[in-house]
Every structure is written in structure tokens, then in C-alpha cells.
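The complex appears here minus one protein chain, its other protein chains still in place.
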Amino acid sequence: MIPLSWYILLSAGLFTIGVIGVLTRRNVFIVLMSIELMLNAANINLVAFSHYLQTLTGQIFVIFVITVAAAEAAVALAIIILLARNRGSIYVDDFNIMKG
Amino acid sequence: MLRYALIPLLPFAGFLIAGLFGKFLKERAAYFAIAGVVGAFALSVLAFFDVLGGTIINENLYSWISIGKLSVNVGLQIDQLTVVMLLVVTTLSSLIHIYSVGYMHGDKGFARFFSYLALFTFFMLVLVMANSFLLMFVGWEGVGLCSYLLIGFWYEKKTASDAGIKAFVVNRVGDFGFLLGMLLIFATYGTLNFSEVFKAVADPAANFNYLLFGSEISVITVISLLLFVGAMGKSAQLPLYVWLPDAMEGPTPVSALIHAATMVTAGVFMVARCAPIFSLSPSAMNVVAIVGGLTAVFAATIGLVQNDIKRVIAYSTISQLGYMFLGLGVGAFSAGIFHLTTHAFFKGLLFLASGSVIHALSGEQDMRKMGALKSKIKITHAVFIIGSLALAGIFPFAGFFSKDEILWSAYNASSLGRGLWVLGVAAAFMTAFYSFRLIYLTFYGKSRMDHEAEHHVHESPKVMTIPLMVLAFFSVVIGWIGVPGAIISHANLFGDFLAPLFPHAEHAVAAESHWFELGMMVFSVVVALAGIRGAYAWYVLNPSWPAYWAEKYKGAYTLLLSKYKVDEVYNYIFVDGLVHKLAKVLYTIGDVKIIDGAVNGLAQAISSTSQQSRKIQTGYVQQYAFTMGLGLVVLVGLYYVLN
Amino acid sequence: MSSPIQEILKSMTPLAPEIIVIAGGLLVLILDFFTDKQYKGYLGWFSLGCLSLAAVASHGMVGTTSSVFSGTFLIDPFSTYFKFVFYSACGLGILVSINYLKDENIYRGEYYALMLFATSGMMLMASAGDLITLYLGLELMALSIYVLAGFMRGSNRSNEAAIKYLLLGAFSSGIMLYGMSLLYGITGTTNLGAILQFLHTADLANPVLMLAMIMLVVSFGFKVAAAPFHMWVPDVYEGAPTSVTAFMSAGPKVAGFAVLLRVFLYALQPLHGQSTAILAGLAVLTMAVGNIMALSQTNIKRMLAYSSIAHAGYALVGLAAGGPDGAASVMLYVCIYALMNMGAFGVVIMLRKAGERGEDISDFAGLGKTNKTAAFLMLIFMFSLTGIPPTAGFIGKFYIFQSAVQSGLVWLAVVGVLLSSISAYFYLRVIMVMYMKEPVGSFEISRAPSLALALAVSASFVLYIGILPSQLLDFAKASIAGLM
Amino acid sequence: MVHKLIFLYFAAVILISAVLTVTRKNPIHSVMYMLLLFFHIAGVFVLLNAEFLAAVQLIVYAGAILILYLFVVMLLSVDREVTALRANRFWPWLIGFGVLIAGELGLLILQGRFPADAGHPMRAESASGVGALGMELYTNYLVPFEVASIILLVGLVGAVMLAKKKTNE
Partner (left out) sequence: MLELIPNQLGYPLLSLLIFIPVIGSFILLFVRNAAAVRWIAVGVAAIDLALCLPLLTGFDTTTANMQFGENLPWITAWGINYKLGVDGISVLFVALSALLTVISIMVSWTAIQDRVREFMIALLFLEAAMIGVFTSLDLFLFYIFWEAMLIPMYLLIGIWGGPNRLYAAIKFFLYTLVGSVLMLIAIMSIYFAAGKTFDVLAIMNHQFTYAFQMLAFAAFFAAFAVKVPMFPVHTWLPDAHVEAPTAGSIILAGILIKMGAYGFLRFSLPFFPDAALAWTPAIMVLSVIAIIYGAYMAFAQTDFKKLIAYSSVSHMGFVTLGIFALNSQGLEGGILQMLNHGVSTGALFLAVGVIYERTHTRVIAEYGGIAARVPVYATFLLIITFSSIGLPGTNGFIGEFAILLGAFLHFKPYAVIASLGIILGAGYMLWLYQRVALGKITNPHNEHLADMNLREVAAALPLVVLVFFIGLYPNAAFQMVHVSASNLLQHVNAKVQHVPAMAQAVGSLLGK
């Protein structure tokens, strides 16, 4: 039987990788994907818990997370397109007119 | 009661009218002022007879200040001492008012002058009639105010307004002592009313000793000394005399009234009034006597060489005031007051006369530019002689009696009496010398005036000369009210009149020493005559001497001429050093740099922090995200550390 | 014997306000097709109508408490109170927008729809009884606002604001999700009430529990702009269209506090010991950062952004204080803050004319001469933000710090008031510029009735509450019922 | 035992592909690795008896979202990526920072106590969870469900509004 903590550690790892991606990569797509990684980490947690707790709530939560992720991705990509159009760049560190 | 209240109020009314409506009244303003003062004089005479009839008044008009156990009333006390002062003040004041009509004629501040003069009279009367220290203090500072106003009367003259400020501030230094004295009196006896305080002082239980600098000092001594500091300021004693010579910047009638006859004697009056306190503290009395004696000689020496006619008289005033304190100090209170009275007349006379001279010379005050005026202004010359004889103390002029009484009681006074007597005699000699030096320089010898000035010389109008003559008359006779027992026994009316007020120190003298006393009188007269003769020898017989001796003892001469450089020293130490320079330093360093510097510095620090921290906001998303992550890590880390 | 459908329909009634608002949004989307560009403004008024309808609906629920769908959705005085705040925030937001959009030539009905959706999201957050509802409400709000922030498609600043907000928002919700998942794992439920029940018995020393809590703090802190999770605020506020900024500074922040209160003073109440320490620390940091950084700003939107950070800090003080008074003080404060901040932004919008005009503080120069009314209103709002009586701002701050003192956090209160007196400097600078500088070239300002209405409402609110706060205060105190 | 091995396989692949996703220079490659990652996550879901979710993961995530990504990535010029820098200049430190996070998470999790740790075997009836899931979704979680629809709508509206070419303005 697989100990619960394995799953959690796995998700923790995934989460960390996601965070690192968000913090390091310049390409806005990859930043977004890293965020997706973080979400997936959470999903793994939720499903694992729901399995071990024998409640479906976790799975339900995951469904919603995925839905939201979809909507978010849509908006995000739209904005990116806008930026690429106006600013001709998809690198997050080019977007800093406003500072201070 | 109202009758007495009117004594000060009439001059006050005169002041109000002359002051408020001066613009319309022009020179008519004088009449109101004079009316007020003369009215006061009349009432004073009545008051005098009341007192003579044995009615001593001490009544409260209304409650002035009452906080907790502090309760001060506005009230009048009219006893022998008061009426004497009343008469002196009102008489002199009236005469000088009248005199001023002529002297100030045509001055653009004519009305203002009379209003001030009347106001002064009011305050002076308050001073002498007060029945409590605090009310006396009102008059005390009030006369100071008027002196300030009148010294600086010609305010466009810088020197005049400077002198005014000097007078006021130096007096404030004295008042500082007076004030503390009052505070201590209240703290000790719980009242400020004269009669109550004197009653309390009398009972030993109320008194205790301070341990100051390892020596026991009775509270009474402390009080007396503090009060005497006040007297020093007002009566121009060492070391606070410096303001009086400068006060001569004021119009001459002012010098006569305020700086010779009345205000400057307030200190003497105050010490006499407080005789019950002073007489309980021998050490304080000694201080008074010594200060008086020293001042008498000190001022006289300066008087010897001055060239400004008014300054000579001013220094002689200081020295005469010293005489009075000498008298008080040796316990001869009534003698002191007696000298105050006579001095008021002949010194007033001298000032007015010198005023008349100045008037005649259209403003010239330097004796080196005078001479040979005898024939030109006869009346002035005559009264001047009388005044000087009185001042020199030649029998039978007023000064003789009073001065002699003081010397005599000094001689008989305690151990240091003899020393004081010597001082007195020395002062007497010098007095005689410089007053006749003044006369010879002014009226005799050959004229040193420029022709144009000489051309204008004229005798003053009646309105000025008549008061002169009145005063001259008094300068002759006023002394006779205090003939010492040695000449005619029991003829010292003045002394007897004041006797009930004072502890009888001088009457301790044994009666059989009359011959000795007479001898002393003769001696002092001889000294005075010697002084006069000396002056004659120097300034009439061979006028080259002064220059010669001045050359011979240049150092001494210049030192005297420059009044021992006291003013310079004071200016350097106090005015410039302790006030202005220190103030500048404190302001620029203390306030601007340190305090405000700290405040603004803090503001600066915050705003620069703000400027710096703007750099943190780089505008890079990932840096923002990192900061969030950092927050997370730190929080978790903290939790981890804490557990 | 009624069918499940009827059951569902019956349990739908408490959702009436949300349904109205959402339906309104949908209608706006539809109507948008049939309105010409010059009439788009009416869509705004229409959405205002929807809001007031919803308000009427919620008004019927004042004081009532019920929980439907097995506790995923709660109606209690707490949520109702916040809904009213949201209505007013959104209403004012719309009022200040109507004319602004014209000036910016944005003629899109979606704008109002999105505002309504965002509002409905906030309402869900306020009455969420379950982490899932909470999450969805939050995302609904967030998404709508991402879009609104980027609404000026032409403007680089607007795009940048949108992407920054979106990336960081997503990042923070990633963290939040992870925290929620852990919480779920420990407590075995996502229902807030159940979590509370569980924690009453559970051992609180569980490190993962703490981890979950911290993650929630971070993500909610992000929403309310608490330092150090605040850094998006200045940039996004500056870049977003001013009307959206106004709405953003009021709505989401308040919603964030609603959630914070619900989670930390209700669900995680047993952990209050630990959370207080954290929140107090964040409060100090937030107040310091907000007030100090605002000092050196020259762009008024940025300045107000930092000021809004500082105000989040004050509110956190109340949160750290906890207890019924702490909660009530936060509720009172956020309400007051929302309205006065709206007012301030309203004036900024009023000045908004061709180009970047009205963004720089120096543009206010001499407003006291050229337009007395606008200047006077700004003066009221600035003093209120400073917290000088007799304005509402003072009442709010007073209650916050008072509750801090009450729960023994005197040091926190002292720090708070000292930092807030720094704030006087930059608020007064605006007044100074308006009244004590000479005008530089006159520029006419928009006098749209909608804007005037918005300003009138918020100004009179600020003054009224400043002088007679009792009603609102009692309302707030009564509304913590659902929480405690 | 077998389960463990399977899990370890999935975990390994997930982590590796995650790392690759984050590190690849070319976003298209990243998308590909992400796809791989999603498949294995779906596998993990299956391990956890969440077949339905596994399906959703594949259909929605892999099938919809990733494809969307792919489109946009291709839509926007990819070639520039070859020349441009991959990461910002702080990346080494940031990786260290990430390790720190991982460490903290790991520590806390290992110390953490989960009521579920007992690890009961999944009972048979709830294995066919889909029905129950549906029931839950449409009763207790009806509100979130409806809200989700609105969220999708907002996403739609937003995407359209933002991304479409300038028209009437």
C-alpha cells in the first residue's frame, strides 16, 4: 500500500518545480505552464487525500480547478496575444514600463 | 477716605486728559496736568495736618488679588513718613510742572510731556501711599515706566531711547531683588501688608535661619538684603548706579523731578518704610551703610572732573543718595529722610537752574563752552549759588542740617561708624569742590562761548524763574525744621515728627556731648569751605592748574573722566556677552542646528528611505513573485525556528 | 413529497441576490448587441438597476441566517453586510465609469457585465461556506478583473497591468490551492464549519496545519495587498483604467477581507493564537511599506495605490486583534475605506482629460481656484484618508486601534498611529498642491451627472459617518453574528 | 508492492518531465513534455481510483488547454526564442531558493500528521465513484458548478474581447 506522504512529497516536488519556473523563465508561456504545474501539484494532493479520506470532495475540487485553469488560460493567452501585438514581446521582463 | 484717594487720582486725571486730548488741547494740556498736581498738593497739605492731628490712616479701597491665603488689597497708609513724602513730591512736582511750561514751550511733544509728568506723579504718590509691598511695587515700577518714557522723551535721539532702556532694565535688575524679597516675605509671614508684616517680624517665633554657604543667616537678613537690592536699583547705588548719569538724556525738568528729587529717593523711602525689618538685622544695616558710604565717595570722585553740567549734578545726586543710605544704615532713619527732603529741594533747584542755563545757551550743556554768565543771567546765577551752598552744606543752608545729622549719627554709630564718618567727610569735601567748580566754570572766568551763541544768551521767562526762586527760598529755610539739639535743644521738629515710626538709634547719643557735636559741625563746615576755596583757587585764581594737574596725573584723570570705565565693562560682560552673543549662539546652535535639525533630519531620513525603497519596486513580475515566495518561506521558516 | 428539483429550487431562494446580479450581467451582454456606441452608457444605468434590485433582495435577508446546499453557501448577517458594501462599491464604480469610458472612447458593454460578474464573485466569497465556493468566487472575481484591467487594449500600461496582475494572481491562487488541499487533507473536509468542528478537537501543533494556514495567509494577503505580497498593487493600479482601479481598490480588497475574516476568525479560529502573531507582523510591515513608499510618489494613482496598501495594513491590525470587536472594526473600516477611496478616485477621474492629464499630482495645482467644488471634495477625502475627524476615516481608524488596544496589542496600535501620522504628509501634499499652488493653465474637468452623483454620495457618506457613525457601527457589530 | 513500483515510475516521469517543461528553450518542446506529464498525472489519478478525473485530466487539460497553448505559441513567432535568453539572470539563486522551499515543504510534510495516514483500502462501491461524483456535483456543489459556468463565460468573453483585432475603436 502506498503511503500517503509519497503522494504529498511528489506534489511538493511538482509544486517547487512550478515555482522555480515561475520565478526564472522569461518566456511568458513557460511561466504560465509553470503555474499549471503548481495547480497540478495541488490536484495530486486533493485526489490523494480524497482517496485516503474516502470523501469525494477532493475530486470535486479538482474538477473545478481544472475548469478554472481552462478559463484562466484563455484569458491569459488573450492578454499575451495583445501584448505580443502591442509590445512585440512575450518576455515577462520586457513588461516593466511601470515601476517605483 | 476719598479725600486721600484723590491725592493720586487727581494727577492721574490730569494724565488722562493731557494724554487723550493732547492732540486738541495743544499746550493747554499743561493746565490740566498742573491743576491735577496742585490739587494733589493741596490735599497733601490737608493730609499733613490730619497726621499732625494724630490720625494715622491705613485703609483698604478694594480687594485686589486674592488667591488662597494670598490676599492683597489696594489700600492707602498715611502716616508721618507718607505725608513727608507727599509734601515733598507734590511740592516739587507742582513747581516743576509750572517750570516746564516755559522750558518745554514749543516742543512738539508738549502735551505728551505733561501727561507723562502727571502720570509719574500719580505713580510716585501710589508708591508712597501704598499700604502693602505689592501696591508699593506697582508705584515702584510705574515710576520706572515714566522714567523710561521721559528719559526717552526725545525718542528720535538714539542715545535717549538707549538711556531709557538702560534705566528700565537696570531697575528691573533691582526689582528682581525686590520681587524675591516680597516672595520670601510672603513665604515666611504669609502676608504682604506693611503693618502685618512688621508685626510678624517683631515676634521671633516667626523667624528662622537659613544655612547658606555654611553660615547661619536669618531670614530677616535675607529679606532685607533682597529689598535693598531693589533700593540699589531705584536709588542708583553701587553697583547699579550706571543708569542715572545716562538718564540726563531726558529733558532737564525730568532730571529735576525724577532723577533728583523724587523717584531716585524711592529706594531711601522704601528702606525707611521697612525700618522695622532692617533694624532687626545689624548685618543688613551695615551693608546698607557701607554701600551708601562707598557710593557717596565713588560718585563724588567722578563728579570732580565731568564737563557736562547736568552730569556733574547727576553724580552729585548719586553721591547724596549714598549719603542718605549711609544715614539709614547707621540707624539714623529720620536723618536719612531729612536729607532726602532737603536734597529734594536744593537738588531740584540745581537741576532747574542748570536747565535755565542750558535754556539760556539754547541747549549747550558742556561747561567748557560756558563761563562769565554771572552778569547775563542774574537770577539763575543767584539761585545756583544758593543751591550749591545748600549742597555743600554751609550753615545755615538746608543741606547743612541734614548732612550734619547724618555725619554725627555715623560718628556715633557702631564700630565701623568712624570709617563711614571719614567717607562722609571726604564726600562732603569733594561735593563742595565740584559744585563750586561748576559754578566758577559756568558763571565766572572768561566766556568760552562762540559769539553766535553768546549773542542769544537771555534770562529765562518768569514761569521758569519763579519756581526757581521758590525752590531757592526752600533751599535756605527747609533745613530749619530739623535743627539739631546741639544748637537749639528740642528744635528737631522733623526728627520728632518721624520719631514714632523709627527705632530710636540716634537718640542714644548722650546729651552732654553737645559741645563736641558743635565742634564736629564746625569742622564739617570748614571742610566744605576748604572745598570751595580749592575750587576757587583752581578755576578762578589760576585756571591753568586743572590742565596742568590733569597732565601730571593723566592716568587718574582719564580714569575719573571715563567714570572708571564701568559702563564699558558692564556692556562688555552683560549686554554684549551674556545677552546678545549668547543669544545668537543659542539660537544658531541650539534651536536651528540641534532641535530643528533633529526634527528636519528625521523628516529627511524618512523621505530618503522612501526614495531609496522605490528601487525595490523594479517593475519585474518575477521579482514580485519572488518577494511573495520569500514572504512564504520566511513565515514558514519563522514558524519552524520558533518550534 | 417534492422532487429533488423542487428541493433545489427552494434552496435557491437565498441565492436571489447573486442570481440577480449574474442575470444582470448576462442581460448586459445580450443588450450590448442592440445598443449603439453612444448609448452604451445606459447599460451602466441598467446594471445599476440590477444592483439595486439585488440590494433590495439582500435587504430582505438582513439578520436572517441560513445555509443551503449542505453548507456550501451561507446567508448570514456577515455576508449580507459585505454584500451591501459590494453593491455600493460596484455601484460607485459604475457611476465613475460611465463618463470615463466615453472619454477613453471605450464603447463596450462587456465592461459592465464584467463588473457585475466580479461583484457576484465577491458576493460568493462573502457567503462561501466551503473552500470550493470560496475558490470559485475568488476566481470569478479575479478573472473578471484581469480582463477589466486590460480593458484599454490600446494602452501598453493597461496590457502590462493585466499580465502582471494575471500572472501574480494565478501564482497566488496556485499557492492558495496548495494550502487548501493540505487543509483538506488534515481536516478531511472543505466545509468551513466542519473545519472549525475538527480543529476544536484536533491537535493544533500539526506543522502541516501551520503550513496550510501560512499559504492561505499569503494568497489572501495577496488579494488584500498586504506586504510583502503587495508589489503588484502600484503597477496594476497605475496601469489599469482609472475607473477599474477605483473599483479594484474597493471591491476585491474588501472581498479579500471578508474571506480573511471568515477563514481566520471563524474556520481557523482555534489557531488564532498563531495567526495573530503572523497578521500583526504583516500589519506592521504593510503599514510601514504603504505609508513610507507613498511619500515619494508623484503619480496620484500610484500614491493612492500605496495608500490603499497602508489601509490594508490598518485593517489587518483589526484582524490581528480578533474577537467580536476586532471583526466588527475591520468590517466597519473596509466599508468606510471603500467609499472614501472611491471618492478620491472619482475626483482623479474628474480631472481625467486628454492624454495623461490628472494622473500627476502636480496636475491638481490650483484646483482650489479653478474648481472649488472638486477641490473641496478632494480635501474631504484626503482628510478622511488621513483619519482626521470629523470624517469617516477617523471613526474607522479609531475603532480599529481601539480594538487592538482592547486585545492588548497596544504596541501595535502605537506603531499604527505613528505610521498613519506619516501618511498625513502625502495626503496633505495633495491639498497643498490644490490650494496653495497657482494653477498651471486652466483645464476644464468632466461634469458628468453620473460622476457628480458618485462624488456626492461618497462625500456625504464620509461626512455623515464621520459625525453620526452609530447606525453603520451598530450594523457592523450586529453583522458579526454569522462569524462568532 | 506493485503499486509502489508503478507509483514510483509515474512519480519519476512526472518530476522529470516537469523539470524538462520548465527548462526547455523552445516552448513547443515544453508543451510536449507537459503533455507527457499530464498523461502520467492521469495515471496517478487512476492509481487513486479517480478514473473519472483521469479522463478529465486527459480530455480537458491535455486535450483542450494544452492545445490552446500550442496554438498560441505557434501563432506568436517562436523563432525568436532561439536567440533570446532562457532565464533571467538570477536563475541560479532562484533555483537555490526553490530548493529551500522544497526543503521546508518536505520537512513540514514529513513531520505532519494526516488523519488519513491509516490508509484504509478503498472500498469497492465507491470505486465506481462517477455516479456519486455526479450526485455530489449536482446537489451539494451546485452553486460552485453554476459559478464555474460563469467563470468559463467570463473567460470566453474576456478572451474574445481582448484578443480580437481592433474594430470599432
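Per-chain residue numbering starts at 1, and chain names A, B, C and D are given in the order in which the chains are listed.
The rule is short, and it goes like this: contacts are C-beta pairs under 8 Å (C-beta built on N, C-alpha and C of every residue); 3 or more make two chains touch, one makes a residue touch a chain.
These numbers were taken from a predicted model, which means no experiment stands behind them.
In the full complex, the chain left out of view touches B, C. When the missing chain is restored to the complex, the residue among B:Trp64, B:Tyr557 or B:Tyr640 that touches it is B:Trp64.
Within the full complex, the residue among C:Ser52, C:Thr65, C:Gln269 or C:Gln402 touching the omitted chain is C:Gln402. Here the missing chain is touched by one residue of B:Ala5, B:Leu87 or B:Val173, and it is B:Val173. Among B:Leu134, B:Met285 or B:Val457, the one in contact with the hidden chain is B:Leu134. Listed by residue number, the positions of chain C touching the unshown chain are 368-369, 372, 383, 388-390, 394, 398, 401-402, 405-406, 410, 413-414, 417-418, 420-421, 424-425, 428, 431-432, 435-436, 468-470, 473-474, 477. Along chain B, the points of touch with the absent chain fall at residues 62-68, 70, 134, 137-138, 140-142, 145, 148, 152, 155-156, 158, 161-162, 164-165, 168-169, 172-173, 175-176, 179-180, 183-184, 186-187, 579-580, 582-584, 586-588, 590-591, 595-596, 599, 603.
Going forward, only the chains that are shown with their structure count from here on.
Among the pairs C-D and A-D, the greater number of C-beta contacts is found at A-D. Chain centres here are Cα averages; for chain A and chain D they lie 6 Å apart. Chain A and chain C, compared by their mean Cα positions, are separated by 26 Å.
Averaged C-alpha coordinates give centres for chain B and chain C that are 79 Å from one another. Each of the following residues of chain C touches two or more other chains: 132, 136, 139, 143, 146-147, 150, 153-154, 162-164, 167, 171, 175, 185, 188, 207, 210-211, 234-235.
Of all residues in chain D, those touching 2 or more other chains are 88, 94, 97, 101, 105, 107-109, 112, 114-116, 141, 144, 148, 151, 154-155, 158, 161-162, listed in ascending order. Remark: chain A residues 19, 22-24, 31, 92-93, 95-100 touch chain B in the complex. Only residues 1-10, 12-21, 23-27, 29-30, 32-34, 36-37, 40, 43-44, 47-54, 56-57, 59-60, 62-64, 66-75, 77-82, 84, 90-91, 93 of chain A touch chain D when the two sit together in their complex. Interface residues of chain D, counted against chain C in their complex, comprise 105, 107-109, 111-116, 139-144, 147-148, 150-151, 153-155, 157-158, 161-162, 166, 168-169.
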